[in-house]
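Just one protein chain is left out here, and the rest sit where they should.
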Amino acid sequence: MVVLKGDFAVILAILLLPLFIRDSFVVSTATLAVIYSILSLSWFFMEKEAGWNSLAHSIPFGIAAYAIAINPALIIPAFSLSILLFTAISFFGRDKFVFTSFIIAIVLWYLSHYITLSLNGKVTGGEEGFSFQSIGLWESYLLSSSVLLIFFTSFLLLRRTGLGLKIEAVRDDEIAARSIGIHAFKVRIVSFTISVFAATVAGICYLLYFGHVSPEIFSIEVALLPFVASLIAGNRWISPIIGCYIIVIVSRAFSGILPETHLLIYAAVLILSPKLRRWWNASTH
Amino acid sequence: MISVLLTAIFFSFFASAVLLNYKIGRLLNLSFASIFTLGAYLYFFNPTAAALLALISGCAVGAVVSTATRKLSIAEASIVSLGFAIAIEEFLRILYRTSYFLVMESSYVEIIGEAVSVHEITNGAVLALLFLIFTAIHLSRRELKFVEDDWELAEMYGVDTSRIRLLTISISSGFICLSGAILAPTQSVFPSMGWSSTVTAVIIASIAASAGNAGVKKYLLTLPVAIAYTAILRWLF
Partner (left out) sequence: MLQLIDVSKVYSGNVVLRGINFRLESGFAGIYGPNGSGKSTMLKIIAGIEKPDCGRIFFEGEDITGKSPEKVARMGISIVHQIPRPFRNMSVIENVATSFLMRKSYREAMELALEICEFIGLRNKMNLKAGLLSQGELRLLEIGRALATQPKLMLLDEPFSGLDVENAKRVIRILKKIKREGVNAIVTAHRMKLLRDVADVSYQMRGGRIAEG
């Protein structure tokens, strides 16, 4: 409980800091970090709580942004499609889920280059993507920060509910869970729905901040971000948030000297991932 | 049709390499995406010595990946290979920052009214020959079948599974890199060019794997699957 209060205090401090510094560069960096943190939290919930390791959270993230940019009425079908996709992939089993999802994320990345819209004889989309009205820097930051706090709190509270226990039970042993009356498939759908919802909201925040979405939202970089961010900073609920901040800050800091430096962090973290995982697991226990 | 067949031979070979790495190497070798790209960049760097350079570089990278993933589970090893893929991609991106898309010239010949790149023909011929050699080796060496069927049991019976794994990953990586070098003039070369081929190969390998666990059948099945896949894509786009 003390640890959780400490984590909450750290997040509040991180989120409040830009409000005192009031520098546009700092706020824009923080906004991006917060949006990616929401995405990473959604992934962390699915991996840690529900036990499904995906490398495809770029899918609900990107589909949501595209849906709003094309036509806001498409958000519900987009949300449903993401849940359906994850459910379909889950039939391959937990072991194959991670790489099947990754392959589908890459396929979607390629296919997104062909998403075009013809309006009044003018073709939009394709590689250039779609534009949308941005809500502005400070508004984006305040919105994203509020959303992050809400999701962080909600995920932690969920663990102390009946639904949270069921999700963890199905994660640990599906057969044992079914033997005590838990509808494992229903719980799986609910887990996916919660995770996809958070990723969808992150996608919407992304679009409202940038005012533009392109196929790069489905890139390998975005697909791997939550996994890498969590591995950098540990096994706790605050870890994906800290990890995202590290990645975004390093990327922005070195963008003048070496663009996309953060991808070198990705490579290093992925290569060291087995050791990092064991180290974080050992330090937790 | 010739072009479809040549492309299918390439995808069949790539898918077989993916399958081989999965069954014997015990990993989904995602580093192939960047190893293929590395071969293409080596051709841009030195067209004359590209083939030899690609073979050596590919084997070296494969050996490093094999060593780094030696005692890991399939999932962990695959993620590590993904890390290598990104590392190589970034290395190339940093090295060739001056221009993102590189285009090199190729020469074409006309076969039955169809213009086919000389490099595609070379690649097809080389890979077809390699495939035949591999099939012959697989049929004659029972250890490969044994290891594919049951890795742990093969180890217990004294098969040097580590050596077989190292050779499998290194040699397949070498030939993927060689393929990238030969095909470089037929496509625009950029750091993430290898992903589309890798994803296609994984999909073809998944379908072909339904032919069974051990034996050469699944590798042979990659060719008809690749032909069907390529033909459908050509028709659609």
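Should a chain be cited, it is by its letter among A and B, assigned in written order, with residues numbered from 1 in that chain.
Methods note: a residue touches a chain if its C-beta (ideal position, glycine included) is under 8 Å from a C-beta of that chain, and two chains touch if they have at least 3 such contacts.
Since this is a predicted model, take the numbers as computed values, not measurements.
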| item | value |
| --- | --- |
| Displayed chains contacting the withheld chain | A |
| From A:Gly93, A:Gly121 or A:Gly162, residue that would touch the chain that is not displayed | A:Gly162 |
| Residue, one of A:Ala13, A:Leu119 or A:Ile180, that touches the chain absent here | A:Ile180 |
| Positions on chain A where the hidden chain makes contact | 160-162, 165-166, 168-169, 171-173, 175-184 |
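Everything that follows uses one rule, which is that only the chains that are shown with their structure count from here on.
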| item | value |
| --- | --- |
| For chain A paired with chain B, centre-to-centre distance based on mean C-alpha positions, whole Å | 32 |
| Contacting residues of chain A [partner chain B, same complex] | 53, 95, 98-99, 102-103, 106-107, 110, 220, 224, 258, 260, 263-264, 266-274, 277 |
| Complex interface listing, chain B residues touching chain A | 28, 68, 72, 74-76, 78-80, 82-84, 86-87, 89-90, 93-94, 192, 195-196, 199, 202-203 |
